[in-house]
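Next up is a structure, given as structure tokens.
The complex appears here minus one protein chain, its other protein chains still in place.
So, chain A:
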Amino acid sequence: MIEPLWEVFVRSRRGLSHTHVGSLHAPDATMALRNARDVYTRRQEGVSIWVVRAADITASSPDEKDEFFDPAGDKVYRHPTFYQVPEGVEHL
């Protein structure tokens, strides 16, 4: 019997997003949450925890990362530094 693997995300304080902190094994979501509290927040590192079954995550492939992220590569005009600002113009 192998317990499923869960990925753990913790919101360290209000105003911040949940961040991936690691993973653990647990038979179900309730136990995964309790285990995550004991393993990853023993020193008040969090105010909220998400657990997600690792098997339910779809990830982009590292082998195809060049092609996958290519479309953004030649669109420098998406950055404000692309544009020339005449001298003396402020608050732009």
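As a convention for this text, a contact is a pair of C-beta atoms (placed from the backbone, for glycine too) under 8 Å apart; a residue touches a chain by one contact, two chains touch by 3 or more; residues count from 1.
Everything that follows uses one rule, which is that contacts and distances are computed from a predicted model.
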Chain excluded from display, named as in UniProt, from "Ring-1,2-phenylacetyl-CoA epoxidase subunit PaaA", "Na(+)-translocating NADH-quinone reductase subunit D", "Multicomponent K+:H+ antiporter subunit E" or "Glycine oxidase": "Ring-1,2-phenylacetyl-CoA epoxidase subunit PaaA"
Identified contact with the non-displayed chain, of A:R42, A:R78 or A:H91: A:R42
Absent chain, residues of chain A that touch it: 1-3, 5, 22-28, 31, 38-39, 42-43, 59, 61-63
